[in-house]
Structures are given as structure tokens and as C-alpha cells.
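Chains shown are a subset, placed as in the full complex.
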Amino acid sequence: MTNHPAEKIAVRDLKVDGPFWGALKRDLLLSYRRKSDLINPLIFFLMVATLFPLGVSPDSVFLAEVAPGVVWVAALLATLLSMDSLFRSDFEDGTLEQLLLSPQPLFMVVLAKVLAHWMLTGLPLTLMAPLLGVMLFLPADGMSGLVLSLLLGTPTLSLVGAIGAALTVGLRKGGVLISLLVLPLYIPVLIFGTASIQAALTGLPVGGYMAILGAMLALGLIMAPLAISAALRISVSG
Amino acid sequence: MSFETFAEFIDMGGHGLYVWLSYAIALVVIVLNIVNPLMQKRQIFTEQARRLRREKQAS
Amino acid sequence: MAEKKWMPRWFYQLASPRWCYQITGKLLPIFAVAALILLVGGTAWALIYAPADYQQGNSFRIIYIHVPSAILAQSCYMMMAVAGAIGLIWKMKVADMVAKACAPIGASIAILALATGAIWGKPTWGAWWVWDARLTSMLILLFLYLGVIALNSAIESEQTAAQATAVLALVGLVNIPIIKYSVDWWNTLHQPATFTLTERPAMAMEMWLPLLVMVIGFYCFFAVVMMLRLRNEIIQRERRSSWVRELISG
Amino acid sequence: MSTPRLKIENLFCERDDRILFDQLSFDVNEGEVVQIEGQNGSGKTTLLRILSGLSRHYEGDIYWQDVPIHSCAEAFRESLLYFGHQPGVKAVLTPEENLRWFAAMHPTIDLSKLDYALAKVGLTGYEDVPCHTLSAGQNRRVSLARLYMSNAPLWILDEPFTAIDKKGVAQNEALIAEHAEQGGTVLLTTHHELAMGDLIRRVNLDQLAGTS
């Protein structure tokens, strides 16, 4: 096996990424490498969309009625269940330690990780939602409300979930605990999310609901990274 | 011949969109199925040829 | 290996990737021509000469794509599972490669069956999708395919990947009849069948013959793609053997 | 005399009702290599994690250039390179990608030395394979490559030679000695017999802990 280090040095891009981009790129790359990470939430989403008609009732009128709720519950569960792995593998292989020892602001790194998580769960879920809507016979009026509410709601779910993940990462087994911690915080998002779709379906204005979802997102963006950083330091020091 | 005119043929008794869409999708699937392994073959051959050249150089 | 002594000669030969590569090289053009003629001719027959259905009119012509693809999607799975089993039990490399080549073809054909079915459903049932027994079991078949593909691509070592997917395909094979059975039951229980696929009047000969042509055409097409993929796979895996080296450098 | 780089005063740590060290005090200066000794379970890892700021399970004071460590956390982290029991290498990423990430997180890691470092740890030719296909020693070498790229003055290394072959150990020892000569500071643990001789100062935890 021959190597051409000299050649390689010449062509290699040696730009150093900042902490935000470095973390974001790495997390996306990790998911890309594992491939299955990318389709994970989608599969889950599709699964729910398949299981539900199979298990409950294939009747189209009935399905149309429950569609908004089912899509939102599925999105919520998909996010919740993917949360546990957010910091766990980093914890186990020692990269989390390295992260905490980095002089870079933890706030940015954490935000990048959450963004990567959302891009790999919330965003595809949002983009897939219309397909799900069709499979569950959601009337066309509700589609825009569905997509918009998911777009505003799922980042909040990722942010809040990450707090739970950070708090439980040091434990031998966090899988359940995280659900318990995070679920109560998810419920307001669920309620406003489904309410907005119902409103869209009945022709009522949805602006108010979207404003509330947006406000929750803004709050989350400011507060959650602080909470996550603090939680991570505590978990690792234990 | 079940069609009198070409326009009728295209229209398919009002179901033209569905019929032609189906056949179009079938065509796409068939073509992709043929093209994909052919491109793969080209890629494998160039890759392996490069590997062989490299090995020859090395030895 | 010593254990293979009792096997017949052809089995030996089949097990040799090189022989397989040569034989498929000869068969490929034959099947390619057959597929081309059958598919083009069948399509012309189907679209132009076959009579319209008295109930559904011309949307019925979708059947000439839909049914062959539905049939092919199912038999492709069988082939994959059987090839996988042979690879698993007799450690036959070529069988592994056949199984691997089957999965993407089967999945794409299953998608075709689903898509044409869905398109057909719109004019006939007024909906793109209903949770009917057959559609559901087809969807599940697609999931099985996707599972096999995903597993195969997730495992890096070729040998391990082949063995693992063979196990999965076999487990899926056991499940296919169960799925079919369960879905049939489920449908008759939940939902009064508004429309059944089987209760249509027996098909007229002039409708049935082009269908037959298309079905055979689809099988030939499958054989062509199968061989193309198999040959790639053989080259890829045997890249270090002397005959492949010659083939590539020559 | 100048102020010591790292000053440890009256450190006390207890885990599960077992006192690991009590009244532990020592200074570490520029150009020094300090080896923390002790048998398995004597508290070496615990001590290094405390000193690096990862663990807060202690009483006592730690000063970094005369400032309490918790009031200069960021400056301290900027001067620190930590190598733990878990090397912090992502299994699905390649060695190069792993090092790029390290560089993004630690400004003191000089990415332009990437190829040099990979060559030094014997991973040329493995830049582009995922780390989970590497051997145990090669995996740790990925993380050790940071030593060749780092400008941080303080290195805290917890058993850096685990799973490394003899040639690799000798090379790394030389690197550590060189770092110390250039004014760096190294705190390390290892169960290997180091060949650095009198360059090394030893802190033994066995006697402190009162273990056999």
C-alpha cells in the first residue's frame, strides 16, 4: 500500500471551523455516516401512519378526523424517543468530556447539536407531514396548518428534550427517566399544535396559535441552551 | 384498434392523465433499473483499473 | 471445501463466480431482446388494440402495468429468500450475490405496483389510497424490501451483510403468508368491502393475452436487470482474482 | 521564584466512604513532568479529572497561575489538553474527521499539522477509514495525534500508553520530554516503566490513601 502524504497535504482543506459549525458539521456527518439515523424519524412516522389505520380503523372519515392529533402525537413521540441518544454516545466515548473541556462557549456548541438534531428529526417530519396527511385522509385545508405548526413546534420539542437528555446522560440508563422529565413540558406544544390545525380545518384564523408556538420557540432558544450546558456539566462531574 | 383518433388515444376516455402517468412511471422505473447497474459497472471498472495501475506502480 | 463433495456438478459450476459471469454474459443479450420485444409489443397491444373495459373504460389499461409488477414484486421476494437460504446453508457466494441483487429490483417494482395501483384507485374508487387488504399487504412487502436493503447497506463486511440479510429474508418469508392471511381477515372484518379485486367478471381473451405478454416481458426484464447487477457484484467481490484483473486491464 | 503553574492545596476526596486522598498538596511548574503513581483504584483518574475541572467531588484548592481554577475556567481550558481513559474518538468518523473536530473545539490545536501528526502516530493510509475498523491501539493513537498538534502548555494524560506498542510508547515518551523541555507541563499516569529518568517527579497516591 503506497501513500502520498505530500500530495494529500497539497489538496487538503485546512480551514478550521468555528465551534458552532464544527459541532453542526460533525453531528450531521455522524448521522450521514450511520445513514439510518437520517431515515429514523421518517420510518417511525410512517410506522405510526401505517399502524394506526391497521390497528384502529381504516375508515377514511374517521381517519380524517383524528389525523391532526395522530400526526402531532407521532411527531412528539418520534422526537422524545430520539432524544436519549443526543448526548449518550458522546458521553460513552469520551467526546462529551472533550467538549466540556473546550474553551469554546458551550452555549454555541449545544445550540449546534440541538439544531443538528432538529434537522434530522423535526425538519424531515415536517416535510413528511403532508404525505402522512394524505395517508390519513386529512382534508387539504388542514395541510398548511399542519406543516406550519410542526415547523414552529418541533424545534421547541428538540430544545426542551435536550435538557432532559443532558440531565440524564450520566445515568447508567436514562431512557425512561427522560420521558418522565420532558413529557409535561411537551404537552403545551402538543395542545397548541393540534389546536392550530383544528382551527385551520374549521376555517378559523390560525395566527394566534402560531404566535404562541413562535413565542415558545423563542423562549426555548434563549433559555434551553443555558439549561443544557449547566445540566451537562453536572452530569459529567458525577 | 380501439381508438379512432390520436386525440382520443391521448385522452383515454377522460382517464388519460391516470393511464399515461402510470405508463410514464413504469418507463421511469424500467429505465432507472437498467441505467443504474450500467453506471455502477462503469464506476467499478474505472475504480478497479485505477487500483490495478496503482498496484503496478507500487511494485 | 470438503463438505461440498456430494453436490452435483452443476451446483459446483453455479457456485463458481467466474462460470456465472461467463454464462450470464451469453444469456444477457437473449433476455434483453426478448424483454424489449415483449414489453414494446405488449404495451402497444395493451394501449392501442385491447378493448376498453365496459365498467372502467380506458383507465383499465393500467392493469397491464399494475398486475405484472404486482406479481413480479412478490416472486422477486421469493427468489431473494431462497437464494439467501442457499447462501446461508451452503456458503455459496453466487447465491449471496443473487439475493443482494434482488432486493433493489424488487423494491422498485413494488413501488411501481403501489404507484400504478394508487393512480388506478383515483378514477375507480375516488381515492388514492384505501386501507384494503391487498394494498396493505403490498405496502408491507415494500417495507420488507426496504428492511433488507437497509440492513444490507448498513453492514460493511460483505459476507456478514449477506448472511444477515439472508436470515432476515427468511424470517420475512415465513411472515408473508401470515401477513396475507391476517390482512385478508382484517379487511373482511372491519370494513364492508366496497370494491373487491377478485369479483370482477372473468377477463375476455383479447384483454387477457396482452396481459400475459406483459407479465412474461416483465419477467424477462427482471432477468436482464438481475444479471446486470449480479455481474457487477461478481466483479466487485472477485476483484482480486486473476481473471477479473485480466478482464479489467484487458 | 515565579509562581507555579498549577498549585494544589489540601485536596481531599472521598468516594463511597473510602478516602482516596487527604491533604494532598503539590505544585507543578513549567518544564515539569509529574507522574501520578498508585495501584489500581488508588485514585489517579479521580485526581486528574478533578485537576482538569471535570469533576467537582473534592475539597481543597486548586490554583492555575495563582488564580483559583473556577474563576479562570475559560483561560484554564484554553491552556489544557486532556487525554482520558476514553479517548474521545468517534467510531464512525475517520481519524481525519475526528481531529478536525478536535481542532474546531480547541483553538490550541493546530490543524495545519494534521498530516504530520497522523504520520507521526503511524496512521498515514488510514486517514479515510472509519475508526471502528481500526485496532484498539490505532484508536487511541488517533486521540494521541492531538499531542503533536497542540500548543496547550498543560497536558493531563491518563494512561496515554494503554494499548500502544513499544515503538509508539518510546515515541510518545520522547514527545512528552520535548514538551517539558520547551516549557510545557505534563501530568500523567501510567503503569509502564517510564524511561525518562530524573525528568519526572512522582506523586504517589498509595501512601496518601494508606492503601497497602
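A, B, C and D label the chains in the order they appear, each numbered from 1.
What we mean here is this: contacts are C-beta pairs under 8 Å (C-beta built on N, C-alpha and C of every residue); 3 or more make two chains touch, one makes a residue touch a chain.
Predicted model only: the values in this text are computed from it and were never measured.
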### Query
Expressed as a composition formula with the shown labels, how is the entire complex in this file built up?
A x2, B x1, C x1, D x2
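Everything below uses one rule, namely that only the chains that are shown with their structure count from here on.
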#### Entry: Averaged-CA centre spacing for the pair subunit D and subunit C, given as whole angstrom
57
#### Entry: Whole-Å separation of chain centres (CA-atom averages), subunit B against subunit C
17
## Note on the structure
Residues in subunit D with touches to at least two other chains are numbered none
### Query
Which residues, counting only subunit D, touch subunit A once they are in their complex?
52-57, 74-75, 77-78, 80, 82, 84-93, 97, 100-108, 111-112, 114-115, 119, 124-125, 127, 130
### Summary
The subunit A residues in contact with subunit D across the complex are 1, 3, 5, 8-9, 12, 14-19, 21-23, 25-26, 29-30, 33-34, 89, 92-95, 97-104, 109, 236-237
### Query
Residues of subunit C touching subunit A in their complex?
127-132, 136, 139, 143, 150, 153-154, 186-187, 190-191
